[in-house]
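Apart from one protein chain that is not included, each protein chain of the complex appears where it belongs.
Entry: chain A
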Amino acid sequence: MAAIVQGIGSTAAPSASSNKFLLSSLGSSLLEKKRNFFVVRSDGKCYTGLNQQQRRAQNVVTNAVATKEEKASAAVGSKPGHELLLFEALREGLEEEMDRDPCVCVMGEDVGHYGGSYKVTKGLAEKYGDLRVLDTPIAENSFTGMGIGAAMTGLRPIVEGMNMGFLLLAFNQISNNCGMLHYTSGGQFKIPIVIRGPGGVGRQLGAEHSQRLESYFQSIPGIQMVACSTAYNAKGLMKAAIRSDNPVILFEHVLLYNLKERIPDEEYVLNLEEAEMVRPGEHVTILTYSRMRYHVMQAAKTLVNKGYDPEVIDIRSLKPFDLYTIGNSVKKTHRVLIVEECMRTGGIGASLTAAINENFHDHLDAPIVCLSSQDVPTPYAGTLEEWTLVQPAQIVAAVEQLCL
């Protein structure tokens, strides 16, 4: 991905060619609405988010070149790989794990017959039956607790929150039982549960459907949190989360479900605790996750044109932080910009800022800059909603400021 992105950044002018194939195959109103999303380049040119997607589609070959043992893309693999959308990648990961281990089961609202409100579990109930893909009544606290009880007694459930925000109702079970029972039982019971669902700010979904629960859950001891951002890492993280004996919360994003990518045919599992190097660079470390990764990459193109060389890392693991990857980057660039969708107060960025300051203070040439969403309930109006989020132009400005 690193090479590709640099290529795009340095040479491409925004292309207005419409990739009808991409549009029609996605058929998603979400993507159509992306037309409302404008990016103003520093050279005055304007393009819509749609074009960004198209460019990515034309250049879809690979994923992030990541650290350590993470496999490279299908392009260098022996098999050609296959293209799919992010939600299909999640489903593939889920299905592979359900085939592999009969104790893996899914529970949530509308996951069975309806196939999941974002189609992640489509077809699974027909294949595995109503008990393995369980349609629950609307009782988040109780069915999450039920998942925890099932996990304690030997199953490996995946609990889907139809929207992450609904899991606020399950906070009691997630905090008290999910996170703590392994400890308070003196290690007797493990809770290999995966709690997943779409969160983040969508397209004018309103305040309550646009919440970022990672900031609320991050203090709970005993859980791990990961956020996926590409089809490749979505499948890998899903599989890793299911195989992990720890309770894992997998954050997906409402607007990323229709991202198309080519992923390997071979089985792969990613590491839950590792961050992903999206684009190596020299001047500044930009740490991000989930959808903001795409805003950052957008800004990166502008920055590259302006002569900057940002290093972009998708932290993926929201709890715990991969301080090795992050630390190496900080030691190289000495400047850190965090771009997140959480709110300013108490978000993941706030924790990350503290962690970096604590561990790598000596390596910083400038204070860490953290761009977060405004501390505002997400408004319905499109313009207002846009202003609560971090936009690529702000990222560009922040980097310019940081690198003065």
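Just so it is clear, contacts are C-beta pairs under 8 Å (C-beta built on N, C-alpha and C of every residue); 3 or more make two chains touch, one makes a residue touch a chain; residues count from 1.
Assume contacts and distances are computed from a predicted model.
Peer 1: Missing chain, UniProt name, options "DDB1- and CUL4-associated factor 13", "Ribonuclease P/MRP protein subunit POP5", "NTF2 domain-containing protein" or "Pyruvate dehydrogenase E1 component subunit alpha": which is it?
Peer 2: Of the names offered in "DDB1- and CUL4-associated factor 13", "Ribonuclease P/MRP protein subunit POP5", "NTF2 domain-containing protein" or "Pyruvate dehydrogenase E1 component subunit alpha", the absent chain's UniProt record gives "Pyruvate dehydrogenase E1 component subunit alpha".
Peer 1: Check the options A:G112, A:G145 or A:G349 and report the residue that touches the missing chain.
Peer 2: A:G145
Peer 1: Check each of A:P80, A:P102, A:G123 or A:P367 against the chain that is not shown and name the one that touches it.
Peer 2: The one listed residue touching the chain not shown is A:P102.
Peer 1: Please output the residues of chain A touching the missing chain, sorted low to high.
Peer 2: 102-103, 105, 129, 131-132, 136-137, 139, 141-155, 172-173, 176-177, 181-192, 221-222, 224, 244-246, 272-274, 317, 319-325, 327, 359-360
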